[in-house]
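As you look at this complex, bear in mind that one protein chain is not there, while each of the others sits in place.
In order of appearance the chains are A and B, and numbering begins at 1 in each one.
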Amino acid sequence: MAIPRFWREIPSRYNLYGSKCGHCGTLDFPPRTVCPECGRRSVGKMERVKLGGKGTVVSYSVIHDAPAQYEMMKPYVLAIIEMAEGCRLTSQVIDVDPAAVKIGMPVEAAFRKLGSEGEAGVIHYGYKFRPAG
Amino acid sequence: MTVGIVSYGGYVPRYRITPEVIGAVWGNDGAAMGKGLNIRAKSVPGPDEDVITMSVEAARAAMARVPWVSPKDVGAIYVGSESHPYAVKPSATIVAEAIESSPVMTAADYEFACKAGTAAMQTCMGLTLSNMYKFGMAIGSDTSQGAPGDALEYSASAGAAAFLIGTERPMATINHTVSYTTDTPDFWRREGQRYPSHGGRFTGEPAYFKHVLACAELLSKKAGIKPADYDYAVFHQPNGKFPLRVGKQLGFTDKQIDTGLLVREIGNTYSGAIMVGLCAIFDIAKPGDRIFAVGYGSGAGSDAFDLTVTDEIKNLKKGPRSMDSMVKDGVPLDYATYAKYRGKIVMRGA
Partner (left out) sequence: MRDVAVIGIGETAFGELWDKSFRDLGIEAGLLAIEDSGITAQDLDAIYVGNMSAGKFIDQEHVSALVADYSGLADQHLPTVRIEGGGACGAIAILQARMAIASGQHDIVIVGGAEKMTDVSDARAGEILSATADQEWESVFGATFAGLYAMMARRHMYEHGTTREQMAQVAVKNHKNGALNPNAQFQREITLDTVLKSGWVAEPLTVFDSAPLSDGAAAVVLCAMDRARKFTDTPIRILGSGQASDFLALHDRRDLTTMDATVVAGKRAFHAASLTPEHVKVAEVHDNFTISEIMAIEDLRFVKKGLGGMATEEGETALNAKVSVNTSGGLKARGQPVGAVGIAQAVEVVRQLRGEAGKRQVQNAEVGLTHTLGGTGATAVVHLFGRAN
């Protein structure tokens, strides 16, 4: 992935910055310019908010057929996570036995490598999730 | 004005490999090797972990314990490591972004073999005592590699610790610090080399023991109190034997050293070594506890610290995982998986 393309999303990738609609209060991650609930009434009223990093697994899959970027990780657990704030995102669950992952399992954000541009290129970092104690 | 450690955070990755498993691959008696080193297992970072991710985990744990500290007041972040993922491009800027201290602050990476983290502590002490910054973050973090089959492979592990240093509400005051530095090439890694080299037994007496002992004696003289008056002692731990031996020579008991001697369960975390040991001590320390800590970095030098735990330790917010839980939460790896995770297998070019 091109460097600026990743770099400009760092606030959300490192620190889970989403947006909150100033009109209806709905939280979105990643941040949106227009609230899907309120449409134009939300334009200009979207505030940046940081998610707390806690969530639960809504669904998951153990990935065996992985893209080259994730070859070293497989099998790895891909999951849709519902954050405590209500919005959902897609990430990995790490530091877990894949067989132990369950729908409804509580997880918390961790900081991991997401990939890199080959051996010589930049390294991308961001959130993944680990089981919450 | 007193300066000290305002908060702390440690991190140990989840995977482990034992000397037996390593020895079996190289035709060595791993069990004997482990016994000789007094190491039962060493920690191994996951394939998506490196010095930066571990530094961020440790730094976030430190910040989580002191919600009253604004990350914007952390004016300096230094990451000490001998295994920074980038040769050029600071690890510290990524940590700064991840704990939201940037942009009005300074950041840099340190390297001094196993004592880059304590060097960062001393820098932060000076910066905060001089009122240049309110807080400084000193991090020691390593994902150290021993060459396959080399003696170092049995001990070189991964771990990180972050100390928030400042003059405001320290949970442990740093009463005294002293350093002892010479040019002693006992361990090194040349530019572009994948694995470090070392001087074998030369790393012992003229290197580790000479510097740790000299530095410890300087600190004792400065502090003016006896080994028996300390509740805990932690020494750089390239293996589980050296710190016990050096402690005995200085007059410390095994009991004083026990809590901070994580090397037995997780190996040598290099720049993280005495710092993760201190984290384990802080996890259980009480106000008034006195701690004696001496780090060592090859090349060579020692940094020593005399610490007193304060009442503030009771005000730290609960939440971050204890060192004990991380040390115990180990998942054993076979050598092949370890080799894969550590990039020891030559892959097809991308």
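Basically, a residue touches a chain if its C-beta (ideal position, glycine included) is under 8 Å from a C-beta of that chain, and two chains touch if they have at least 3 such contacts.
This structure is a prediction, so every number in the text was calculated from the model and none was measured.
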item: Touched by the hidden chain, restricted to displayed chains; value: A
item: Hidden partner chain, touching residue among A:Ile10, A:Val49 or A:Leu78; value: A:Leu78
item: Residue, one of A:Val34, A:Val58, A:Ala84 or A:Val122, that touches the chain absent here; value: A:Val58
item: Interface residues of subunit A (partner: the chain not displayed); value: 1, 5-6, 9, 30, 36, 58-70, 73, 75-76, 78-81, 88-92, 98, 103, 114-115, 124, 126, 128
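Operating definition for what follows: only the chains that are shown with their structure count from here on.
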item: Of all residues in subunit A, those that touch subunit B in their complex; value: 10, 14-15, 68, 72-73, 94-95, 110-114, 118-119, 122-123, 125, 128, 133
item: Complex contacts: residues of subunit B adjacent to subunit A; value: 14, 46-50, 52-53, 56-57, 60, 85-86, 89, 94, 97-98, 100, 321, 325, 340-341, 350
